[in-house]
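The structure that follows is given in the form of structure tokens.
With one protein chain withheld, the remaining protein chains of the complex are depicted in position.
Note that the chains take the letters A, B and C in the order they are written out, and that residue 1 is the start of every chain.
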Amino acid sequence: MATVITDQGRQHVDRLARIWEERPGILGWITTTDHKRIGLMYFFTALVMFGAGGTEALLMRTQLIGPNHHLLSPEAYDEMFTMHGITMIFLFVIPMTTGAFGNYLLPLMIGARDMAFPRMNALSYWIYLGSGLLMYIALAQGHAPNAGWFDYVPLASKQFDPGNNIDYYGYGLIFNGISSTAASINFIVTIFKMRAPGMSLNRMPLFCFAFLAVAFALLFALPSLTVAALFLELDRQLGFHFYDVAFGGDPLLWQNLFWIFGHPEVYIIILPAFGIATAIIPTFAHRRMVFFPLVALGEILVAFLGFGVWVHHMFTVGFATITTVYFAAASLIIVIPSGIQLFAWIATILTGTPDFKTPLLFIVGFIVYFMLGGLSGVTLAAIPFDQQVHDSYYVVAHFHFVIFGAAVFPILGGMYFWFPKVTGRLYNERLGKISFWVTFIGTFITFFPMHIVGILGMPRRNYTYAAHLGWTLLNFIESIGAYILATGLLMIVVNLAISLFKGPPAGNDPFEGDTLEWSTTSPPPPYNYPVIPTVSSPYPMWDKDDRELDNRRLARGEGLLELGHETPATTAQDAIWDEILKMPSHSAWPPVTALTLFGVFFMLVMAHYWIAGGFLAACGLSLIGWHYKGVRV
Amino acid sequence: MKLPPSNTVVWFGVLGGGLAWIAQFAVNLAFSFAQCNAPAGRWELPVRPLEIGLSAAAIGIGLLSMAVAGWLYLYTYQFKHVARAERRGEGSPPPTGRLNFLAVVGLTVNLLALSIMVMTGIGAPLLSLCRQS
Amino acid sequence: MTEPSSRAHRGLHPPQVTRSSAAFTASAAGRVARQRLAQPNGWWGMALFLCAEVALFGTMISSYFYLDFDAHRWPPAGIPDPSVLWPSIGTAVLVAMSFPMWLAARSAIAGRRGRVLGLVSGAMIVQGCYLGLQIILLIQDLHKFKPQGSAYGSIYYTLLVAHHAHVLFGLLLDLTILVFVSFRGLTNYWLIGVRSLALYWHVVNVIAVFVLVVTLAPSL
Partner (left out) sequence: MLLWWWMLGVATIVFLGAMVMLVMAWTKRGVPGLPFLGERENLAEGLVLIFGIAIPLVVLVALFGVSDVYLVGQTSPPNPKTTAMTIDVIGHQWWWEVHYPSTGAVTANEIHIPVDTRVNVVATTADVIHSFWVPALNRKIDMIPGRRNRILLDATKTGEYRGQCSQFCGVQHAHMALEVFVQTPAAFRAWLANMSAPARTPTTPEEQAGKTLFMNSSCASCHTIAGTAAAGTVGPNLTHVASRTTLAAVTIPNTPAEMEAWISNPQAIKPGDRMPDLGLPHSEVVEITDYLESLH
């Protein structure tokens, strides 16, 4: 829909452009509070982390390509699979989904001009960067965490792991948790309070429901991890005894605390993927999602039930049967909200007018792998079966189908889908399709044989295996698959990189998308929308009359808010326009605060408690400075 | 049935079942740990009755919440086209549209929460207490 | 029954919408606050942050009982049952401070800067005394048994210190609010600050009660 802008409108647009102008140069990026710039910084950082985690994975697969290989020493291998897990979960998937996609798209989709707390948004990025650095400093020193991302005690206790590898893990995760908590608070308030007037809960895009669910899950799951890590560090550094049987502690306390966080975590990883899928499917099926309320509900409910299933990671520790049964029921029922969405997606594609462009292909791949992974997941909720294959490669296969097949595929699809919006250029469709098929096949070849190896009895986390066990061929196939997979991913990067410079211009709305972000220019201006958009359904871009109305309002200079960085705040449920907020812009305090916090945690790892205290004081001062200006921008 | 119900009631209809499940889950869990992890004899809780009573109470709350959601649905169903439009996600204007949306959500949440509560409520007492799995 | 038309209620710019961040005087900020239909963003942010804190303490408290359930004797042999009197009195006083905080929020909305300053500083003094008392008690406990001595000691001290840290943080918030409200005035920004502060203390006080009951559980 080409927006015809009258001369008057043009004047208003120029005025807004002046008001919202970003600082030039690198300084502009460091001090920015623009959710789009922060989103991009998240994106590239997470992409680098993805590369690192992928490299670690390839090293491990190369080690396992045949029996008794010694490319990596046992110690190095342990650090590899630990860092692979930590990187992919905490430093890639969560920042990529909530950080990059969420930050960039959420305000656009709800028609806001920025997040609710722009400076805190910047802060959470810088803290995330800091935590990533902390972890990789450890790897560079050869002190990377080496007890698995699950980090079970007593293996992770001072007695069996005397180095400071695990301290990097403990403090790194607490540090990272601060970032995620801040981000999730920001998301929830943004979704509750910053929606464009008229976007009542039942008119909110499903993408936003997914991110709302993620934010809440993070908010309530992370404290458990924080406490677990805190106890661990107290045990390790100050000689407390939370996990030490000899002094009345219990190693299972760690397992409980960790999985209370750890299982919701799995859904935190997968839910944004649901959101991206529900954004892509209607666009390419050219029809509304089937059964909107149930899909929205499914997204929330998955996050909610996710808190009642953690012991299915612990079915083999010998709990009382009665304890395990409380979890088995939830572990089974949680399949249903996922099933609802699954069939809603399929039904939408089936009853719509599907146009299988690259993004939709990735979503189809996601559906296939999500079914495979989901179904093997159901089998794991059956206690007797779980006790057989637990901690075997069967589980590895299961959660890689779910996490890679089901969580990363939509991310890749989303990269293609929103590429035109972010860069203003179109990607190469043919290369896109090829890259999909390579990735799809690579994923299958890599992870499917793992089911069989697992049932044959190959445990996880072995740095090598003996030749006579009959695991050789399957492992060989898996490794080959891993290389194919890597090739596919590289093709995607290449495609996007080339298109960035050579791609034909995209225009505002190349795919006839359904949500608001397609109504503004590509790339969007710093103020996102010249006029605060009119919303009267979850598919505002398909309400042509509303968009026409917006153009007229622009010409009339109505609903512009051009007295500074202004954006409307609305009521939480029915989105009635309540007040006009003035947003802060480009502050240098978030990076400073993050830096001081980095100092705090790095010094804690090094066990220099007084210096850490000094940095904490500095952090407090920087927060004073932060508030010194208030929002008088 | 003319006026829209109060916010608290609405959200009880949406969340009631879920919260009841959390309560049943958490407290039962605590009992099973107290009874089975502790060295014998320290805690002599009448676990079985507590268990069954709790489940019953939780299921009761779930049913109540279900009923509220159902009532809410009927209330909004007066505007038939709203109900129809909402199912298709056409986003009819609030509050009616939103209420209907929440009603559908509440009905499903409570259905699932109830099924979990019933499954554990029946399943758990069938198993012998504190036997290592 | 009138059927709302599907285009009704777009929530377009109603006349009374205010530029709230332009309210730089107490009276103006108060007027904005009274006009609001919903809670302001700052209040929501604080509320959600406190959700995380409640989850944090919830986890610690459940860990306390988890360890308790594992133990033969709780507290283990050689450690006296916690004393009830002084902690209870202290907590009672602390919880009482919710009232001035509530009043402070009210008078902020009423746009009365002086009363806000008075109430907050009054509460702050009492809360400071509470913290002092708690630290004295903590030191006395440390003479009786050490956190390194047993899992009980570990969780007991961690729980208490975690809460004291929240009280300390609250005192710093009090101070910040006092300074900024007295020098910057009760602008919209700091009015929301006062309301968030009140909310913070309400929750910290509730947690205080739970922590008290848990730590005293062996003596009850």
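We adopt the following convention: contacts are C-beta pairs under 8 Å (C-beta built on N, C-alpha and C of every residue); 3 or more make two chains touch, one makes a residue touch a chain.
As the structure is a prediction and not an experimental result, all values here were calculated from the model.
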item	value
Left-out chain, listing which of the shown chains it touches	A, B
Contact partner of the left-out chain, one of A:G51, A:G457, A:G507 or A:G625	A:G457
Hidden-chain contact residue, picked from the options A:Q8, A:T379 or A:T487	A:T379
Contact partner of the left-out chain, one of A:A228, A:I367 or A:A397	A:I367
Of A:M60, A:M83, A:A196 or A:V325, the one touching the omitted chain in the full complex	A:V325
Of A:I65, A:L252 or A:A482, the residue in touch with the unshown chain	A:L252
Touch residues of subunit B, complete complex, unshown partner	87-88, 108, 111, 115, 119, 123, 126-128, 131-133
Residues of subunit A in contact with the chain not shown	73-75, 78, 147-148, 152, 154-155, 160, 245, 250-252, 286-287, 290-291, 294, 316-318, 321, 324-325, 328-329, 332-333, 335-336, 339-344, 346-356, 364, 367-368, 371-372, 375-376, 378-379, 381-385, 387-388, 390-392, 456-457, 459-465, 469
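FYI, only the chains that are shown with their structure count from here on.
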item	value
Rounded Å distance between subunit A and subunit C, as computed from the means of their C-alpha atoms	31
Geometric centre distance via CA averages, subunit C-subunit B, whole Å	30
Multi-partner residues of subunit A (each touching 2 or more other chains)	200, 536, 574-575
Contacts with two or more other chains, residues of subunit B listed in rising order	33, 90, 92-94, 97
Residues of subunit A that touch subunit B when the two form their complex	200-203, 288-289, 291-294, 296-297, 300-301, 304-305, 307-308, 315, 318-326, 328-330, 332-333, 336-337, 340, 383, 387, 536-539, 573-575
Subunit B residues touching subunit A - in the complex, by the definition given at the top	7, 18, 21-22, 25, 28-29, 32-33, 35-36, 86-95, 97-98, 100-102, 104-105, 108-109, 112, 115-116, 119-120, 123-124, 127-133
Partner subunit A, residues of subunit C touching it in the complex	6-7, 9-14, 17-22, 32, 35-41, 44-45, 48-49, 51-53, 55-56, 58-60, 63, 66-67, 70-71, 76, 147-155, 158, 172, 176, 180, 184, 187, 189-190
